[in-house]
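What follows is a structure written as structure tokens; I'll ask about it next.
Missing here is one protein chain; the remaining ones are kept as they sit in the complex.
And now, chain A:
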Amino acid sequence: MPESSLEVKDIQSSPAECRTPPLRQFSQSSLAVHRNSYMFSTFCTEHNVQECLSHINQEVSSLGLPPVWTESAGSSELNVVAVLNCMYDLVQLHRRGVRNLENMEVEQLRASSNVDFLQLTSTRLKEQLELSKRENTGLLEKERQLQQKVKSLQNCLKNEKEEVQKLQNIIASRASQYNHEMKRKEREFNKLKERLNQLLVDKKEKKQAIDVLNRIGRADGKRSLWKTEKTEARHEGEMYKTLLSDYDTRQRELVLENAELRKVLQQMKKDIMSILGSRKTTSKADKHEDGCIQADSEEEEEVFDSSKESVELYCVHAREKLTNSIRLQWRRLKSHVERLDSQASVSQIGDSKNTDAVPREIHMEEMDRLKLEIQQCKDFIQTQQQLLQQQLSSPCDEETASLLSDCYMLQEKDRLREEWKTLEEQRKNFERERRNFTEAAIRLSHERKAFEEDRATWLKHQFLNLSPFSESKKLMSKSKSAFLISAETEPSTALTPEKPITCPHETVSPAHKCVRLASPPATELRRTHCLAPDDSSTKPKTKSEPAEDSDVFCNRNAPGQNKRWNSSREQSSRSFAWEENSSI
């Protein structure tokens, strides 16, 4: 039903137009939108009336209005009343909505204005706060200053009090001193008064007097002089002389001192100049200007020096010049040193990396080198340790180990072993020989015993055969000798057995040696030794044996019968000399 819809549209649109003017713009605009939308979008067409109806119904019911069209009516025609009502409700709704909108807009405006107002007030308050804060800090500052002042004033007060106290103490001490003096003076005054009274009362006045036995001479022996003007003048003169001499000596001392000091100053100046001069040559660029000036002044001074050096600087101007020049040099030196200091500090801070880097590089190289060295040493130590460990821990092969351990001494050990062998052999020989000797000694003792017995029998025979008649010379001599001996040695029967010993011993040539020589046991070995090579060289070993045996025998008897041998030898030395000689 396009007509109805159009009508609806018109109806809808017209009441909208009789709206209040202020909101006309808004409403019109909204309506315009609606109109436009309505214009452009056709909601209802001829075909979808029912759907539109139902849709509108739904919409209306959703808005809370009674439905527009009911199905039950039966007719497809709209209930105009309901529709009008609905439309009226809708219009009312719309109006309410618009009114609400207006209200809300009003409220929004109000709110925004409120907000603006509040913002303004807040900014104002903030400014006020700032101001007050600043004022506060200012006041605090003032308070602090005032407190400081108060403190300082308190200090001043304390100081003043102390000073007052001190002054009071001083005054007190002075007062006590004055009082003391006053009292003393008063006492003296009183004494004086008393004395005066006493003197006035005392009539007899004791006069002063000196009582000297005899005058004594003056200390220097001269006569005393009268007091005259001349003497007075002389005294004055002497006084001035002493003063002048004193001033003279002082002046001389001061002159010497001055000369010394001047010398020192000159020296100092020279030194400073030399130092500065040398420095100047190294760093010319910086102080070109200074250098020029200094060069000039140096030249000046050098000229000055050369001219004045010989002359003593006595006049005031010269002295001043010297001091001024010293001052100038000193100032220059000071500035130079200060500059050096500043340079040093600047470089220290790290401005010049180059100057820093170079030493650092060198430093690093050195460090590396040292590290390398350390590493090498450590490795060396480690290898040594390893070797040592090997040595100690594992003896791999006993033989080899012993060999290894003894390898240094091997040669010596061999030598020693050989020597040992020889020594052992010698020892064995000695043992053998000793054994032989003992056997021989035993044998000899047996033989001796046998011989003794023989001798005893022979002597018995002799004695029995003894007669005064001489049978033969030899026999006679023999017998004589025997008789002599027997006669001599008769008393000592112990000696008798010695005789026959000597005779049979005559046959054995080596034995005589031992007979003649009453040998102490100490020479035993010597003889055996000297005998042994003889024997070994000349005779076979077997022969030497008996000799040795006899030797041993003799020697064995020696300690016991040493005396007897000696005595017999002495006694019979002459008689038997020729016999022994002949035998030998």
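By our rule, a contact is a pair of C-beta atoms (placed from the backbone, for glycine too) under 8 Å apart; a residue touches a chain by one contact, two chains touch by 3 or more; residues count from 1.
Going forward, contacts and distances are computed from a predicted model.
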item: Per UniProt record, name of the chain withheld from view ["AP-4 complex subunit epsilon", "Iron-sulfur cluster assembly enzyme ISCU", "WD repeat containing, antisense to TP73" or "Probable DNA primase large subunit"]; value: "WD repeat containing, antisense to TP73"
item: Sole residue of A:L63, A:L93, A:V164 or A:L199 that reaches the chain not shown, by the stated touch rule; value: A:L199
item: Selected residue (touches chain absent from view) among A:E162, A:D246, A:D271 or A:E373; value: A:D246
item: Touch with the omitted chain, as defined above, among A:I170, A:L410 or A:L423; value: A:I170
item: Hidden partner chain, residues of chain A it touches; value: 167, 169-170, 172-174, 176-181, 188, 191-192, 195, 199, 202, 205-220, 224-225, 227, 231-232, 235-236, 238-240, 242-243, 246, 250, 254
